[in-house]
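One chain of protein is taken out of this complex; the other chains stay put.
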Amino acid sequence: MEVTVTVNGSDQTHDIEPRVLLIDFIRTRVGLTGSHIGCDTSNCGACTVLFDGKPVKSCTVLAVQADGHAVTTVEGLKSNGTLHPIQAAFKEEHGLQCGFCTPGMMLVGAALIEANTEPSVDDVRWAISGNLCRCTGYMNIVTAIQTAAATGEG
Amino acid sequence: MTKVDDTTHMTTPPEIGGIGHRVRRHEDARFIEGQGNYLDDIVLPGMLHMAIVRSPVAHARITGIDTTAASEVEGVVAVVTGELMDQHGLAWMPTLSGDTQAVLATDKVRYQGQEVAAVIATDPAIAVDAAELVEVDYDILPAITTPQQALAPGAVLIRDEKEGQTDNRVYDWEAGDKAATDAAFAAADRVVSLSTFYPRSHPAPLETCGAIADVNSVTGQATIYMTSQAPHAHRTLFAMVTGLPEQNIRIISPDLGGGFGNKVPIYPGYVVATAASLLIGRPVKWIETRSENLISTGFARDYYMTGELAVTNEGKILGLRVQMLSDQGAFYADAQPTKFKAGLFHVVTGSYDYPAAHVVCSGAYTNKAPGGVAYRCSFRITEASFLIERLVQTAAYELGIDPAEMRFKNFIQPEQFPYHTPTGFVYDSGDYPTALRKALDEVGYDQLRAEQVAARAEGRLMGIGIAHFTEAVGAGPSHTYDIAGLKMFDSAELRVHPTGKAILKLGVMSQGQGHETTFAQIVAEELGIPVTDVKVMEGDTDNTPYGLGTYASRSTPVAGAATAMVSRQLAEKAKRIAAHLLEAAPEDIELKAGELFVKGTPARSVTIQDVSLAAYTNMPDGMEHGLEGVHYYDPPNLTYPYGSYIVVVEVDPETGVWKVERMVALDDCGVRINPMIVEGQIHGGLTEGFAMSSMQWITFDDDGNCIGSNFMDYLIPTAWETPRFELLETCVPSPHHPIGAKGVGESATVGSPAAYVNAVIDALAHLGVRNIDMPLLPDRVWSAIQSAQG
Partner (left out) sequence: MFPSRFDYVAATSVDEAIAAKGDGGDETRILAGGQSLLPMMKIRLANPSKLVDINGIPGLDVLERVNGHLRVGALVRHADMVASDLTFGAVESAAPWISDPLVRNRGTVCGSVSHCDPEGDWNSVLLATGADVVARGPSGERVIPIGDFVVDLFTNALNEDEMVTEIRIPVPSGRSGGAYLKLERKVGDYATVAVAAHLELGGGGVITKAGLALTSVAPHNLKVTDAEAALVGEMPSEALFAEAGELAAAASSPRDDVRGTAEWKRQVVRTFARRALATAAASAG
């Protein structure tokens, strides 16, 4: 089937089998490898993207279901050459180590601070509870998201 | 929130960013923009994809493999079986601990998930489709799922292919002095014992393992991209296994999405992908699924331990006796020094001063996945640290002594360092009483004990758990430590270019620890080259000096030392060049924060950048050009980081559900190169300790089916369950390390499980509860309460 997905503002048209997952479409058809695969059971959130603005696990959406929809990946966070506040805050607060969960964490964080400009520690921990990190113990991720909320315009 | 830099060890200004600065990480620039380059991100022209067919059963004889249907699937290029591998002498491979392991099973399968065949196809989905069509006939054999079953008389022989192997015993090993220990026990007022099981766990880095093998059939060049924590050692082992000439093997370990020990061994998938690429002449990519990662690659722990302490009525420890039985799985594939069959388990004597200990360790084969990696711990020290800290706590209850007091009574004192332990370690430095006192003060220990009394009166269950661990990290020295015969040194190569910018190349391999920043800071400290001007390279065997890799918290103790030493070597040359430029004697030149000046006349100076340029443009006659060097560092001893952890919990008496209220962690890892990164490492380790104590384990049913084969069953805590941590530090530098650092990557995983468990047990101690095996699932806690209240 031919599908067109708007990825980071650009229309991506590819002919794919219905069984192709959105994460696979993004990584191997569009060629954006910032979104990762960490499990087979929709638990880890390494594949998180924004689907029409909301964070979802792109391993649990068929690419054909994204036809006509807008997807934002980590590569789309930066705008006009400027880092998104969440990106700057993750670096500043040491919110990442191996970097594998980081794109998903940042996208969830970006969606959260869009809706809640002063998230509490519990707000952040609840929001990122669909994303696993094996390195950081989440402490600095929480701080980074709060810092981004405080510094961002969103 | 502003963070204050730790000025304790700072000698450079922020613009240079040497030791002690919270330098923001260099590697982050690519990760925060999705520009990391992990294995699965790599695409090579003509690349094929591999899927592995695995055994659904734990123990069976293979009576037939039919690959016809799989071969006929459109897009399938090859189906590889053990028979084909055997034709090339590759059906079996050596393990890191000197055993053998099947690459693809030819005779029997010995655990659920074992590799039986592999399908190579043009598309990864097609490879999976075809793998389902490979038909394997199994003649089921009884499965052995515990080491006790394995060693029972009449147990079915798992390793029947091994010559001379007549039972399921892997090893027996001991440390310490039996006679002295027996005497200590004879003299004791009391003997306190504890039997506990440290369950099987899995490092489960968020990125699974994988490889892309690209063997050029014309040139013989084999480039293998691999999720490897030890690329150089892997290259050598690959050369030995495959017979390919070592100079033609290039292992590239790209960005690793975590490792934690899981990426230390060589896995059958790597070997099959390489063989397939060699046979087909095209690159072959193999990426594990999460389920494959959990059921077949390096597990950790699975130790049954019984410890006994000989004590006086006053609480003085006289001796320790330990028996350990380890479940090794079907192949003995531990990643550890070959002299130490049970890893560095003999650090089990802990932080305490007593003359006698005797440790007996045994290992057994079972029908479970092999591996025995040290999951975020230095060669299985976690198990040892857990046992002694649980045991000391138990002794405190039995003697009616406060658990903190029990530790103060027995601590090795600061003036006793270097301290010779009864099992043969020489602890380098420490001040344990100060550390524990500081942690107790921070948590408000005396008040918490008062609150506990009040809580109990109300029927509430509150517990305070302490663990004071001592780790042994940073292997070598090479005279004692090796991996598969390769001595455990490490190296650093430093090149300073004419414009004063440097490249540092290392034999270790970051998996998230921030090497690109930390090691640049060491160069900045030693030479005064700004940290942003130092590029750190790792993970490419063609372009970095030999090293044993990153695990066992060894990068800072060994490669960090090598970096300091090579920097100092260059500093000496820089001084000679400066002497030439300043027309002074080399011995009169001092180097401080990038300025080289004549002693007593700071105005007569040049910068390290001036010297770098001169090294290529204006050298004194007779001096070799350039400013570069290499140093192979062989540590004189291990380093011994330690810490005092205190956990406060509340247990729901009606359900057994427990919650961490406080977690105070004091770490002393010597000098902290980048305190920000050190704290991040500790946060991560404390979380993994919490995971293992509360939910994260792999178990098996009686038939050997793995329960915990995906992230629905193998539970990794989310931000919601994970406790908040309060960090503290003391700093007693390592006396033998060039910059006084000790290594910290694993301390918190080693030290914290006992703290969490001790806290829950402490909440129930007045009921008489002394042990609950990890993980402390609520039903186990509730059952313990019920039994105690009987």
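As written, the chain order gives the labels A and B, with residue 1 at the start of each chain.
One rule holds in what follows: a contact is a pair of C-beta atoms (placed from the backbone, for glycine too) under 8 Å apart; a residue touches a chain by one contact, two chains touch by 3 or more.
As the structure is a prediction and not an experimental result, all values here were calculated from the model.
A.B. asks: Looking beyond the chains shown, say which of A:12, A:73, A:131 or A:146 touches the absent one.
C.D. replies: Spelled out, the listed residue whose C-beta touches the missing chain is A:131.
A.B. asks: In the whole complex, not just what's shown, which of B:100, B:193 or B:289 touches the removed chain?
C.D. replies: In the complete complex, the chain left out is touched by residue B:289.
A.B. asks: Touch as defined at the start, partner being the missing chain; which of B:29, B:44 or B:125 qualifies?
C.D. replies: In the full complex, the listed residue that touches the missing chain is B:125.
A.B. asks: Quick one: say which of B:593, B:715 or B:788 touches the chain that got left out.
C.D. replies: With B:593, B:715 or B:788 as choices, the missing chain is touched by B:715.
A.B. asks: Pick out the residues on chain A that sit against the missing chain.
C.D. replies: 1, 17-19, 21, 24, 37, 40-43, 45, 48, 51, 54-57, 59-62, 64-65, 67, 108, 126-131
A.B. asks: Touching the missing chain, which residues of chain B?
C.D. replies: Looking at chain B, the ones touching the missing chain are residues 124-125, 128-129, 132, 289, 291, 654-657, 695, 699, 707, 710, 712-713, 715-718, 720-721, 777-779, 782-783.
The working rule: only the chains that are shown with their structure count from here on.
A.B. asks: Would you mind writing out the residues of chain A in touch with chain B in their complex?
C.D. replies: 17, 19, 27, 32-41, 43-44, 46, 73-75, 77-78, 83, 87, 90-92, 94, 96-103, 106, 121, 124-126, 128-143, 147
A.B. asks: Per the contact definition, I'd like the list of chain B residues that touch chain A in the complex.
C.D. replies: 1, 24-25, 27-36, 38, 40-41, 125, 204-208, 255-260, 289-291, 511-514, 676-677, 679-681, 683-688, 710-712, 716, 718-720, 722, 724-725
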